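Mind having a look at this structure? Questions to follow.
Shown here is a partial selection of chains from the complex, left in place.
Chain lettering (A, B and C) follows the sequence in which the chains are written, and residue indices restart at 1 in each chain.
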């Protein structure tokens, strides 16, 4: 365990703040024409208070995994916020959602890891919460996953409690590392290398300026289906398919976890609607949500704070009227669409378990495809 | 049509205000020991502003039906309130619920009729709404039903638009007629005569005094299952079963619509939870929710007003913290349990279509059963 | 009423069989590059047994409406089939879905009309069913709607029971009229003229040859969002916007009802998954499912017949294993995407209530946009 832990420490140092988005091109930098106006970081952390932390585990031939945490109000806060969730296709796990559905409240971080580390991360988040949140006597944490068993030795159970603690303790606002990091380390999307991606939108309304931020752990889709900004990029790049005996059979792979954050004053049932819109972003990218995909989305709002699922009291709330949700829906669609492409663009070619090799989408060929279809932004 | 309409007019006159609950014994008056503290009327109209209207159609040998409306804020208001719904067993209809589930808002009355008059009532509520609610350009009304084809000539389609208009126009606060009235006219419960019943509970809390009111249109259940305040009354009165060739085969009959109203400051997702508690009241009464039963419940709160499903804006709201919902849950269970028994106690023996005869539960034998099991309240 | 009825008769004659798809170009004929292999008619009626009927009401200045029925097994059959449903955004109505969700079974036709004719159609379908289906003692019909109040005098309640009977009686297999017909007569999509559209896909599998057919009543979306086969056609044709004082405020318009039929041996819970995939077809076309949109989908399978919601017995069934659903999911996405574009391509410019004018998408400019983005199929 020491080995992985030190790997983490090193990686967390180098990824946490230094290797930020600014230093690698993102999808917009390559000329992908997305709609809407992103926030300054074009990241979920544009929503004030939201913090993201990764622990990335890359070690030896076959450890290619990790854990990513999203803290709605940051690691020093109670993190009790309104939330809603939706599943487009449910071959996956997001624990804690049963209580979110009913209580309307998310308590604590959202953690994302690989399929076979859900339990360890669940246990670790409880342990961290009990030790760091005053007065906490119980916890039903939200742990989600996608399957990285192609590149990662998933049954080695390499994610340990220390890795979870590190991801939380290293969580921060600011630019969010994308691609082969955290829970996204060993993931694939449209049979290219995938992983973590993020994006945001800023909305001006008569009722204030609202931000919608999205973070994805993308691990789904077959190559021919890939559309980027409507362009059939997957058909344009039929080569560079995953290599190796565990590279998949071209069916049923995948999953995507999407976290949507906003600072708009919306209620739990409205957040469920917002979460549902992530589907439409996937639709734009060509997803058909195959049987084996765990496409699970959670949305939360940081507007109201300190509302515990088991607290009483009389709260003063604000609520946006329903028709003012439409721009937030649109922003969610757009940011979900973009976050997936950001994950692809940031990811790097990786070789892992049993020599499986998954290629990153080549930036030049992506631009070439966009140009061919007259969609390359200036 | 004139005939039925005048019947209505007469019945509405005599039932609407004159024949109120005070003049007939209710379940508590007979010594049924219920829990909790009812409001002054022990009716859904204890929730301030709530109005109920019935049109009762009893005519000739086989017209035994009608329509009941519940107006959250009264017939002169916009009736835009937070709402939630739940179905215990769904062999029934409550239109408009799809939008309530998503928008969290009920607009307009809840109307309850027989299964084959849903369309007519739907059309009539739209027509009434378009003519009476300023600025209304569309409506997705909430119309629910239970099946009265045993006693009533259901395929004669005897409920007409005028009957719906009359039920709305005659709606009022105050005591609520129970038993063979309105939509409940031809209904059966536990193979006794059923129909409309109501009950309420008043709660004192640090955050104010809240009322929970329930109205049921009860039409479900087999005799042996009937429990009253835990007492096996159904087993105690095995005789007085429905008579006639359409009296049912002892299986699969039934349905119950339950409307829960409260003035507590609760949000849509909390109202869904409240609606769900009606199930537990039915459980206490012995229901097993058979396949053929349409057990559909809607709950609304009158605390927040004038929130349209398609309105924008920034609203100031109040919300009870989740743990303060538990007393409201309990009140909903208790009032649902009692409202069903009130429907039975108020109902009167009826003969209808093809000579079908359904007996009212005899008050003396109900008391006798309670006494036998040492449960007769003083 | 006579006037409309005769209008119907005439229209039904001319639309029913003669003016079929073959005589007007469809989206594929214009060079829109869709994925997958359609059936011979590229229509929902490629699923054997499925019949579609329209009654179209166009009369005077402001009657622009109608009703469309889809009969899973044809008007002479019992029409008891497995079904599932899903709502992407629920500002709309589809009655009967509560029981479908629980029973897993659709009984009778799916009828689609305008928002304010749901009740009339509901009543008429019950009446028709009682008179035509042997042994039927009750019915909870499935009636869906979209809002045509821009072009149509929706509060004139012009759809009458005779129109519903006519739509059912005229229902047939074969080519399906598209565009300004039936329930789709007065509808708009992406601020072009919309209405009824259809498409299908044929799948070869080791377990047989399956067809997926889709029919839409399309009435949603804002112009800038329109994508056709990924091409930003809406941005390419910013003119030809609806004209007149009731042409909409550019927000919140819309709704889309989608009916998915298949002959694959799938169970109710699998059909719910299939229905959900229609969302992804809308995502491809640019939908963001705004607050005011009623995007409600139903899927049924004709494989198993004569399974009533209140029948007992022991049935022999077949079921496709879950992983064999993925091609059906893909087919549903593709056919939903195409059916919407087919509706647009078939629709014709219409002037209606208060002089509101809604333009059909010009075929030449659609082709021009596809050519500009190098997506015009040969």
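Here is the rule we use: a contact is a pair of C-beta atoms (placed from the backbone, for glycine too) under 8 Å apart; a residue touches a chain by one contact, two chains touch by 3 or more.
Just so we're clear, the structure is a prediction, and the values are computed from it rather than from any experiment.
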Total copies in the full complex, given that 3 are placed here: 4
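Going forward, only the chains that are shown with their structure count from here on.
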Central chain (distance from its CA mean to the mean of all protein CA atoms): C
Taking each chain's C-alpha mean as its centre, the one farthest from chain A: B
Whole-Å gap between the CA centroids of chain A and chain B: 46
Computed distance of Cα centres, chain C from chain A, in Å: 35
Contacts with two or more other chains, residues of chain B listed in rising order: 102-103, 309-310
Residues on chain B engaged by chain A in the complex (per definition of touch): 102-105, 207-208, 265, 267-270, 273, 307-324
Residues of chain C that touch chain A when the two form their complex: 88-89, 227, 229-232, 251-252, 273, 276-277, 279-284, 286-292, 322-323, 325-326, 329-330, 333, 372-375
Residue ranges of chain C touching chain B (in the complex, touch as defined): 87, 89-99, 101-103, 115-127, 130, 137-140, 143, 147, 149, 154-155, 157, 252, 291-292, 294, 296, 309-310
